[in-house]
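Here's the structure we're looking at; comments come further down.
The complex is shown incomplete by one protein chain, all other protein chains being positioned as in the whole.
Up next, subunit A:
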Amino acid sequence: MNMIEALNSAHDVMLGRDEAVVAFGEDAGYFGGVFRVTAGLQKKYGKTRVFDAPIAEGGIVGTAIGMALYGLKPVAEIQFADYIFPGFDQIFSEAGRIRYRTAGEWSVPMVIRSPYGGGIFGGQTHSQSPEAFFAHMPGIKTVIPSNPYDAKGLLIAAIEDPDPVLFFEPKRIYNGPFDGYYDRPVTPWARDPRAEVPEGHYTVPIGKAAVVREGEAVTVLAYGTMVHVALATAAVEGIDAEVIDLRTIVPLDIGTIEQSVKKTGRCVVLHEATRTAGFGAELSALVQERCFYHLEAPVVRVTGYDTPYPHSMEWDYFPGPARLGPALKAVLKD
């Protein structure tokens, strides 16, 4: 399965297993969403379980909260992560705090799914990576898969989770892994072992990172599309890098990070989002706080620039191997 099919399968499994699960969002019902993640599900489960929503992200999130308060498990789709901001207050001030402000009397078991990230010529309003805003919020879990197997297992875990989960899907790798070499042909998921996705129910635990490449020289912390960039760059440059796919940024798997950096003594943080106050800043600070006496070189961030995402100069903005390769070499030089 490609990632879209895997996500569709996760919905299918959960809609079939649990009558409390409903899925909705702009174009998510009859047509199955602009990326087709919910395709065919309305026909199978009926239009009161899978349905289209008005173009009002605050309304989508707010009504999903109300449904969760009732006892449903809503999976709300925000068509592009760039559009999530009209729903920001409902996520930040409401979903993330209702358990706390009611001393556990109410909880909000809901999932907000949204395609995010660049590399699709989406310009400045279809390419953003807003995960750091949500990582800053108390009470919200933020999950970002990098391959079809994880995508399905993590989405099922998110739907079963008692807390509100933001599920950001790296749309650049919906159909196949992308290593950042934009001028080379892309390999579809069909030729990748991580696309072997079981049909039924399984979970990938939230809050657990994966060591996707073992190495001794430097640790690369990445998630989403950037995991593939890290793997490709390490291979092309011949660097013995350990690549960690964080999979969840809140709660973070600090144990895996610490163990790896203490082993390698070097760390590069890689993400697509803008640099300043991005999640890389948090990762860099944590590594510095916890691994300082093991570090052989300063922690380096490789990120997008502090500008909106440009359309025509997308590949200048994109933090691909051209930016990661030199950063890895510089860290290894010290």
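What we mean here is this: a residue touches a chain if its C-beta (ideal position, glycine included) is under 8 Å from a C-beta of that chain, and two chains touch if they have at least 3 such contacts; residues count from 1.
In this text, contacts and distances are computed from a predicted model.
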According to its UniProt record, the missing chain among "Iron-sulfur cluster-binding protein", "2-oxoisovalerate dehydrogenase subunit alpha", "Double-GTPase 2 domain-containing protein" or "AzlD family membrane protein" is "2-oxoisovalerate dehydrogenase subunit alpha"
Answer key for A:14, A:65 or A:234 versus the chain not shown reads A:65
The one residue from A:107, A:124, A:175 or A:288 touching the chain left out of view is A:107
Listed in rising order, the subunit A residues that touch the chain left out are 22, 48-49, 53-54, 56, 58-59, 61-72, 74, 86, 89-90, 93-94, 98-107, 138-139, 141, 161-163, 207, 251-252, 254
